[in-house]
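A single protein chain has been removed from this complex, and every other one stays in its place.
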Amino acid sequence: MEQLIQQVAAGLANGAIYACLALALVMIFVSTDHINFAQGNLAMFSAYLVWQFLQWGLNFWLALPIVVVISFIIGVAIERFILRPLHDAPVLSIVVVFIGLLTIFFSLAGAIWGHTINAFPSPFPKFNFPGAAYFGPHQIGMILTTIVLLLLLFAFFRFTPLGLAMRAAAQNPASARLAGVRVDWMLALGWGLAAAIGAVAGTLVAPVVYLEPNMMASILLYGFAGALIGGISSPGGAVAGGFIVGVLENLISYFGDVVQNLTGLYIIGNGEKLSVALLIVITVLTLKPAGLFGRVSVKRV
Amino acid sequence: MATTTTTANGVTRKQTSRFGAGFSRNVWLLLIALALLPVVVALLPLVGGPAEVISSYTFLQLSLMIVYSIAVLGLNLLTGFNGQISLGHGAFFAAGAYVAAALVAHHHWPHMVTLPVVALFCFVLGYLFGLPALRLEGHYLALATFSLAIAVPQILKYRHLEGVTGGVQGLNLPKIVAPWGLPFTPDQWMYLLVLVVAVPIFWFTRNLLDSRTGRALMAIRDQPMAAATMGINISQYKAITFGLSAMITGIAGALHAGMFRFVAPDSYPLELSITFLVGMVVGGLASLPGAIFGGIFVQVIEKYADSIARSLSSTLHLPIDIEPWTIYGIALILLVYLMPTGIAGGIARLRRLMNNTGRRSGTS
Partner (left out) sequence: MLQSSRRLFLAGASALGLAIAATPALAQKGKYDEGASDTEIKIGNTNPYSGPASAYGVIGKSIDAYFKKINDDGGINGRKINFVTYDDGYSPPKTVEMVRKLVEQDKVLLLFQTLGTPPNTAIWQYMNDAKVPQLFVATGASKWGDPKGHPWTMGFQPDYRTEGIIYAKHILETVKDAKIAVLYQNDDYGKDYLGGFKEGLGKDANKIVKEEPYNVTDPTVDNQIIQLKNSGANVFFNIATPKFAAQAIKKAAELGWKPVQYVNNVSSSVGSVMKPAGIDNAQGIITALYLKDPTDPQWANSADMKEWKAFMAKYMPQGNLSDGSYVYGYAVAHLMEIVLKQCGNELTRANIMKQAANLKSVEIPLLLPGIKVNTSPTDFYPLQSVQLARIKGESYELFGKVLSNEAASN
């Protein structure tokens, strides 16, 4: 039983990582209809920037906002200078552009900072409390940050004119344009926000998995799965999806373990847990094609 | 009535260019002749000509280009012509490689004899995967196929399959040499074999796309609703396309395994699937010559990126080294800029431009 609780707790902690990245993926999807495969490496690059500022002696709480702003600018710049001229290109061509960006960020980080892992300090204060074995301070901080980010986004979209304009631009560009919304800038803004969220995600992930150019490679897949299972267009769903994927994976290997202990038969373990987790996610998606929390979109003929 | 010859009928011409990018039969024959040229050159020593004009390594690269072309063709059939996206075709490539390798290593089959089994196995695998995938569209299918690419190395290492797959160690295969004392080096022989497999596959795909079936495939991609109302059984067509696509890519995988004489789970990472996708898009979506361009592209780009990075690093003296993958990434983005519809699309556009200017100068 204790192991089960630990596994769920660890799953939730990992889930927070996936949720954060899923949130960034959803931001870009909502505003541009693209799934940005370069999101993970962009977040990794931002995390390296934070680390670099820390090396230069800056306080973390000063470094993070600076990097969030820098990332926002990088995101906007990518949209304006790289994707804007391609708005007519086929979707798969855009995917190839993302692959290009992904390799550029990976190799740049490697060239600048090397491929050796670096420890990344947790920004959250260390303190002891009962149950710290299940959730460390960093894990709690990670989960809280993710939820706060979600609430901020929710408030932004719901209560600010800019958020409203972004939603309008995404849902009905033509009408939005007539209403005076600068639709093209809204897309860039979506990219900027996604990159900024990614910067936070990268900074939260780095203390757990260590800072290195590959650090987001596998997390991107989990974030992708989380975003889809939550319904790709819903930020709340993406966060929930991230947590679900994190817990699901741990439970699979836990049950494989239980079965092996009871019967002595090896069926499933840590070697295959990811495959099985993905199988379950996909099965769910075939049954609920709009994701668990997405709205069903009616196809127009 | 609506034949593929270039008539004044605009629709027909458009359909031809869908999968031929305006390539006529003569161009195809020229391509085959070009592909055979290295063999002729290689045989020159027999009649007293110079030896080693084309090195063994060059033959390996040429064979690889063809193998990648076949793999990209398989993907293109599914994604380009039928509109089903796949980010995980490396999985079928690996499946083909392992079926061939297991038959060769455990049952001592000659490598080429395994190909029909590979084809059948991968067809069934693709078909079975395609059935549930019918309910998944767009991003969901992307995730499903992406997952497949992640899962395959894990399945190959799975404890209860180790007897067949060789587990983490993989399987070593014997060298494929020319039989009956034929005067070919192993690399030349492999090139010939690859070519002999590739030509019928391209021919088959071309005819398939030219048939009712092919038009149905494209109708499903462009107008699924209309296709359904016209009585096309969408789910059957889609699943069969998935099977055929997996089959073609699987055959490429089997050839690849024969060339490298070694299969291991690490040989089929996610990056392989991404490579096929890049080849397909850069070569030209929904274009048969595009598959060839794509196969050539993915084989040469990395080497060029490497040498460009080296020369840039040695001439520019930047504080950091320029890495080949930076060049690779920039090259991909630039290519999409210059030719958003791929190399095949770019060539077609160029030909149109030239035709137009020619016609204009002719009339004036």
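First chain written, first letter: the chains are A and B, and each begins at residue 1.
Heads up, the rule we're going with is that contacts are C-beta pairs under 8 Å (C-beta built on N, C-alpha and C of every residue); 3 or more make two chains touch, one makes a residue touch a chain.
Because the structure is predicted, anything quoted here is derived from the model rather than measured.
The chain omitted from view is touched by exactly one of B:135, B:215 or B:261, namely B:261. Listed residues A:55, A:160, A:175 or A:270: the one in touch with the omitted chain is A:270. Even with one chain removed from view, subunit A keeps its contact list with that chain: residues 2-3, 6-7, 10-11, 13-14, 17, 106-107, 110, 114-119, 132-133, 136, 208-210, 212-214, 217-219, 221-222, 249-250, 253-254, 257, 269-271, 273-274.
Taking the complete complex into account, residues 55-57, 60-61, 64, 150, 153-154, 157, 167-170, 172, 175, 256, 260-262, 264-267, 269, 271-272, 306, 323-325 of subunit B touch the chain not shown.
The rule is short, and it goes like this: only the chains that are shown with their structure count from here on.
Residues of subunit A touching subunit B in their complex: 35, 82, 85-86, 88-90, 92-97, 99-104, 106-108, 110-112, 221, 224-225, 228, 232, 266, 271-272, 274-275, 278-279, 281-283, 285-286, 289, 301. Those residues of subunit B that touch subunit A in the complex are listed here as 79, 85, 132, 135-137, 139-140, 142-144, 146-147, 150-151, 154-155, 157-160, 225, 274, 277-278, 280-282, 285, 320-326, 328-333, 335-337, 340-342.
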